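Take a look at the structure set out below.
Note that one protein chain of the assembly has been removed; the remaining protein chains are unaltered in position.
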Amino acid sequence: MTSKDNGTGNLLEIRGLKTYFFTEDGVVKAVDGLDLEVARGETLGVVGESGCGKSVTMFSVMRLVGHPGRVVDGEIMFDGQNLLDLSEREMQQLRGNRISMIFQQPLSSLNPVFRIGDQVAEVFEIHQSISRDEARQKAVEMLRLVGIPDAERRAQAFPHEISGGQAQRVMIAMALSTQPELLIADEPTTALDVTIQAQILDLMRDMRDRSNAAIVFITHDLGVVAEMAERVAVMYAGQIVEYTDVQSIYDRPKHPYTVGLLASIPKLGEKKHRLAVIPGTVPALVDLPPGCRFAGRCIPRVEQELAICTEVDPDLLSVGEDHQVRCWLYHDHPPTGHEAPLATGRADEEAALRWAGTGD
Amino acid sequence: MTVAELAFQEELAAPQEESQAQAVWRRFRRHRLAMIGLTIAVLLVFACFIGPLLTPFDSNTIRGRDLLLLKDLPPLSTGPDGFHILGTDSLGRDYLTRLLQGGRVSLALAFVVVILTQVVGTIVGGISGYYGGWVDAVLMRIVDFLFTLPSLPIFMVLYVLIPKDAVPGGSITVLALVFITLGWTGSSRLVRGMVLSLKNQEFAEAARAVGASNRRIILRHMIPNAIAPVLVAATLQVGGIVVGEAALSYLGFGVQPPDPSWGNMLQGAQKLILTRPMQVFYPGMTIFLTSLSFNFIGDALRDALDPRGQLSAGH
Partner (left out) sequence: MTAYLIRRMLQMVIVLIISSITIYMLLNLAPGGPFDQLRTMSDRKSRVSEEQIDKMEALLGLNKPIQMRYIAWLLGDDWMGSINPEWEGDTRGVLRGDFGDSFRQKRPVMDMIRDRIPKTVALTAISALLAMIVAIPVGIYSAVRQYSRADYVLTFFTFMGVAIPSFWFGLMSIIIFAQLFQSWGLPALPSGGWESLRTPREGTLLGVLGAEPGSFLDVGVHLILPIVVLSLLQMAGWTRYMRTSMLEVLQQDYVRTARAKGLAERFVVAKHALRNALIPLVTIVTYELPFIFGGTILIEQVFGIPGMGLLYIDALSGFDFPVTQAYLLITAVLTVIATLLSDVLYTVVDPRIRLH
């Protein structure tokens, strides 16, 4: 599987990430065996419903997963270093510096008792040994860069005095102050009006072109993904179910969940009697039943009368050039004799290799 | 409908596993301290209401005897009337019986007061929230002010002003009335908040949008939810009233001797502090245990009824 690779290897490589939450009601497997790559300068979109684990994955990268959750397994390689092996202090040196993150609710993500200029300046104070005045000046410049009008004066404002769109600009300013190599954007436009959303996306594209930062763009909005991302990972219930470039996702979606997501976007001019909907709800991530996690909502499974879906959990395997799917429609399972109804040649090979020697 | 959709309908129609009440009890049970508190509270209530009936002593009567010969006996001693587990007080009365009897007074008072203040508070809060406008503004101003006033001096002066013989039940009834005059403010705020959120425009619109027949369902959900914070407040208040009554009786503005109350027993005990310090320990300990257990229960109840903290009313 290839990805746009501008330098020596990927900037971010996640292998077998498992992040579990140990709650009173049981263990919630929020992320259960996730592999992901982001090359330098590349924009990856991570798509999924609320609760699918997309945010938790990125919090795991930042090592900001709070009690009762923790990373139980896996590797997170950033520029060749496993982030999970670093000390907290080393991690703090990376955060806000080489890896930045912006969040969903910009207004509540800013501290209400500090002025916004000071909050941006704080990033400089933490990571660069410059004076407070210098930091303040740089902060004003950043605010100007992200399109805050009258930046010098606005820097004195408190968060409750600015709008949501402006707040997100401030967050972007904070995140990009130190020219990070990786920017993680966790649903940055979800809480904003559509017109503001367009402005923020423009801004992000602009900043990306200037800085050549890699971006992981988390969203549930496929339209936003189409605008921003080069590659897409579709997540469901803690796993990636489809992983390919953005064009393929729209032209050749494979996984029934992806198909369902795309179908549920109403298009102007299309006549339909009812909104297409994926029946059922996301399963609780505690006490998951065996088999594919999407099985309970999967129409093709019912139509094709596939029994394996409720028995064995499929792996993420290739179905073509740079396109991976986690679905029994596309992969054989030799131990049970299941043959993929929609298989292509390549998938068979990998499947055979995978299951050779397991004997179960 | 496709085959698939039919299949899903079945799965979705699966019945819920536990009722709301069971869920609440399950969450409550997780709090060990609250379970201990519950046990202690039940034991205390049982002991205080049934106990005095079981002991051979009377808490008040001093047998016709030469008063100069009466003195306090230490625990586990035998006096002219029998074996005293906790000894006697300075007038020869069995201490344990007095302790239990006093508990009866303190606990009964607390329960009655709590019920009445919740009722009064609910009515006031309901009126205030429902009518709104200047009625609401005035009532809430009053509530705010009364709420901030230090209660102890007010209770004391009210107690002094109400003549004990004008009311049946004497000092105990006066005490109850006194507590009610200030105690209703807390629940009135809570209930007002509930009523306001019920009156909320968005909610009414949503009810109509979902279909008016659902109004009954919504009410069936809203009312149990509205009861929750009131129940928690009431539980916590029981502990508060027990301590409050004890404080007033200790100062002499509550239950009057010879009727025993944990508070006035402490007052008597203070005089004996040099010779019989344990007499200070017992009534205070019972007050403390009662207050503590109801606090634990109330806190756990709050957690069990509302684990996500959605219903906590503001200050």
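Per-chain residue numbering starts at 1, and chain names A and B are given in the order in which the chains are listed.
Everything that follows uses one rule, which is that a contact is a pair of C-beta atoms (placed from the backbone, for glycine too) under 8 Å apart; a residue touches a chain by one contact, two chains touch by 3 or more.
The model shown is predicted, which means the values in this text are computed figures rather than measured ones.
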| item | value |
| --- | --- |
| Selected from A:Ala30, A:Leu44, A:Leu83 or A:Val123 as touching the chain missing from the view | A:Val123 |
| Residue among A:Gln105, A:Thr190 or A:Gln304 touching the omitted chain | A:Gln105 |
| Hidden-chain contact residue, picked from the options A:Leu17, A:Val47, A:Ile76 or A:Leu94 | A:Leu94 |
| Per the touch definition above, residue among B:Ser188, B:Gln237 or B:Ser291 touching the missing chain | B:Ser291 |
| Footprint left on chain A by the chain that the document does not show | 62, 64, 67, 88-89, 92-97, 100-101, 103, 105, 108-114, 122-123, 126-127, 158, 160, 171, 174 |
| Residues in chain B touching the chain absent from view | 33, 144-145, 148-154, 156-157, 160-163, 239, 243, 246-247, 250-253, 266, 269-270, 273-274, 277, 280-281, 283-285, 287-288, 291-292, 295-296, 299 |
